[in-house]
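Following: one structure in structure tokens, then a few remarks.
Every protein chain of the complex appears in place save one, which is left out.
And now, chain A:
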Amino acid sequence: MNNFSYLSTATAKDATAAVTGTKGAAFIAGGTTVLDLMKLNVENHAELVDINMVPFKGIEQTAEGLRIGALERMSDVGEHPLVVQNYPMISQALLQAASPQLRNMASIGGNLLQRTRCGYFRDVAFPCNKRQPGSGCPAQEGENRGLAILGGSKDCIATHPGDLGVALAALDAVLLLENAKGKQRRVPLVDFHVVPGSTPQRETVLEPGELIVSVTIPAAAHAKKSMYLKVRDRASYAFALASAAVGLDVQGGQIRSARVALGGVGTKPWRSLAAEKILTGAPATEATFRAAAAAAVRDAQPREQNRFKVELAQNTLVRALLELSAA
């Protein structure tokens, strides 16, 4: 870790001005990712601009759906009655993530920006294209048990580590962003994260100095009837080997609408429109679910150690759909 200066700001304008005006400056909210990576020398920021006082708060029902301020804490959102009742998938994704201590600190915006747990990325002694573009990707032929089978490239197969993003991808969430000039724009969650391709250092469409203001999730029957299933190496406090965020609107045994996203297997939160297409209009049976699961992983490119994820992701998705349709 390097020495750094610290600045606390109360408005988005001050914060973005500080970050764009100072070389090597970065935002800090809960700090659960940025401090971790600075201790590992993976990130070396000269200044941290604290945005915790910026009023990006609130959990409220709006005409567009549920609006959650980017600086709300994971624990508060996960336990909020509106979230628990109308978006159970989001509550479950949040409360199965990390530990209570981390959830009490980590913000919603920061969670969406959490960086990969790929061991090659987290240790500066290794080459890593994400950390040092062009240096190589030892994960391709190395310890890749936990890495992505979907959305990877020859330059990077780092898994998106989060759970919340997977749920938000499934439920058509839209992010509100604000840049240093005070200009706001809306970006659907599914377009917010990008696959690595040949530029794995670029993980989102966020521009320098731009902040996440809030996230809005439309109300829908498939959001109210939804769940998040997470499979991991231990019962709690572990990243997903595979997870499934599913929402179903079933009437008379027929699926009217469906939402599917996978976690733990993709380089970004992995919305599967192919699976949704198979589910929509089909009978809510295990056969349908199996077909949808097969479609969801059709493009999988497993490596030596993560081949099991192809089966695990499908089984996880099928299980989630079975449990949800039986509920």
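The rule is simple: a residue touches a chain if its C-beta (ideal position, glycine included) is under 8 Å from a C-beta of that chain, and two chains touch if they have at least 3 such contacts; residues count from 1.
Operating definition for what follows: contacts and distances are computed from a predicted model.
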Report summary line: Name check vs UniProt for the chain missing from the figure, options "Nitrite reductase (NADH) large subunit", "Fluoride-specific ion channel FluC", "Carbohydrate ABC transporter membrane protein 1, CUT1 family" or "Xanthine dehydrogenase family protein molybdopterin-binding subunit", returns "Xanthine dehydrogenase family protein molybdopterin-binding subunit"
Requested in this report: Among A:Asn104, A:Asn179 or A:Asn315, single out the residue that touches the unshown chain.
Outcome: A:Asn315
Query - Residue among A:Phe27, A:Phe126, A:Phe192 or A:Tyr228 that touches the chain left out of view - result: A:Phe126
Report task. Specify the residue from the set A:Val231, A:Ala275 or A:Ala300 that touches the hidden chain. Result -> A:Val231
Query raised in the report: Which chain A residues would touch the chain omitted from the figure, given the whole complex?
Result: 1-3, 39-41, 44, 117, 119-120, 122-126, 138, 141-143, 145-146, 231, 233-239, 241, 304-305, 307-308, 310-312, 315-316, 318-319
